[in-house]
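Reading through the structure tokens given below for one structure.
Note that this complex is displayed minus one protein chain, with the remaining chains in position.
Chain naming follows the written order as A and B, and within any one chain the residues start at number 1.
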Amino acid sequence: MAARKTSVLLFFFMFLALCSAFPRNKNKYKPCKHLVLFFHDIIYNGKNAANATAAIVAAPQGANLTILAPQFHFGNIAVFDDPITLDNNLHSKPVGRAQGMYIYDTKNTFTSWLGFSFALNSTDYQGSINFIGVDPILIKTRDISVVGGTGDFFMHRGIATINTDAYEGEVYFRLKVDIKFYECW
Amino acid sequence: MAARKTSVLLFFFMFLALCSAFPRNKNKYKPCKHLVLFFHDIIYNGKNAANATAAIVAAPQGANLTILAPQFHFGNIAVFDDPITLDNNLHSKPVGRAQGMYIYDTKNTFTSWLGFSFALNSTDYQGSINFIGVDPILIKTRDISVVGGTGDFFMHRGIATINTDAYEGEVYFRLKVDIKFYECW
Partner (left out) sequence: MAARKTSVLLFFFMFLALCSAFPRNKNKYKPCKHLVLFFHDIIYNGKNAANATAAIVAAPQGANLTILAPQFHFGNIAVFDDPITLDNNLHSKPVGRAQGMYIYDTKNTFTSWLGFSFALNSTDYQGSINFIGVDPILIKTRDISVVGGTGDFFMHRGIATINTDAYEGEVYFRLKVDIKFYECW
């Protein structure tokens, strides 16, 4: 009887485990290092050359390089060099630069493909972190891959959860990046 | 005598092992997860705006954005958002989207450099898979790297073997992607 009860309980807990919410693997592992940083992107729009930290450099046929393309900006590639800060204030002392590109890649909603790096240069961290991933912009939090690092992040891998913390029209946006390393070396 | 025979056999098998064909490491390891998927790319050519899933957004000097560049399309960057299906039928229910870019990068043959992701959203799989690699298009099967993943593919790494399953002129092509994960978490 006792054995039967145990096995019923066991199946019940196995059932609970299978029901656990997406993303399923996330809670199984503890990060070996954890960083939360913000970066600030100001897109060039033809009038803000002095402040802009990003520029549209490619566009589909019929679009141009000072106005984001129609159809959810599909086909625009932007290159950026954005300040990274420890808090959500654009004017805080930068601890590094976020450098790389984003590509608007859908015609019927806002999504982008990201290829970029953090180059960190502060008393706490010296080194780079390299990111790749797909960014369904309208979803609150999105996961991308940390595919490598150098310096203090030598050979690190992990997951970065990004979140559009604030934006102003189509000129400024701020991303909060919650980086969890699961391979630290 | 028996020992001698054994050692001769041993050397013979060691010799066979050394002779094994390229790619040499492939057969040593068994994938921990295996997926076969198809994606379908329809390049915008100035006339197919409604159906196109990809657009040329960058081209070298002298080329334009509705006709693939001369010299094996060298210098063209295309951005895509292609449906992923479980079989080779463009009209099957998509299980996700292949999003990112390809770059034609040779002047005297067809090769491309790929940076893209699979965003999967089906009952079987929720999550993204990130790919990077060089694609010598005219070779039957080409290997690229799976550099990371999220959701059900949390921290995964592996190899994807791609294969141009079908194409129609320079407008449509279908890629079969055989994904073997060797790090699964």
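In this section, contacts are C-beta pairs under 8 Å (C-beta built on N, C-alpha and C of every residue); 3 or more make two chains touch, one makes a residue touch a chain.
It should be emphasised that the depicted structure is a prediction, and the values quoted were computed from it without experimental measurement.
Sort through B:55, B:120, B:146 or B:175 and give me the one touching the missing partner chain.
B:146
Touching the left-out chain: which of A:152, A:165 or A:178?
A:152
Counting contacts across the full complex, list the positions on chain A that touch the omitted chain.
Spelled out for chain A, the touching residues are 44, 46, 55-58, 64-66, 77, 79-81, 97, 99-101, 115-117, 119, 126-128, 130, 132, 147-152, 154-155, 185.
So which bits of chain B touch the chain we can't see?
Touch with the absent chain occurs at residues 22-26, 28-29, 57-61, 74-77, 103-107, 111, 113, 115, 132-134, 136, 143-147, 157-159, 182-183.
By our rule, only the chains that are shown with their structure count from here on.
For chain A and chain B, let me know how many angstrom lie between their CA-based centres, rounded off.
24
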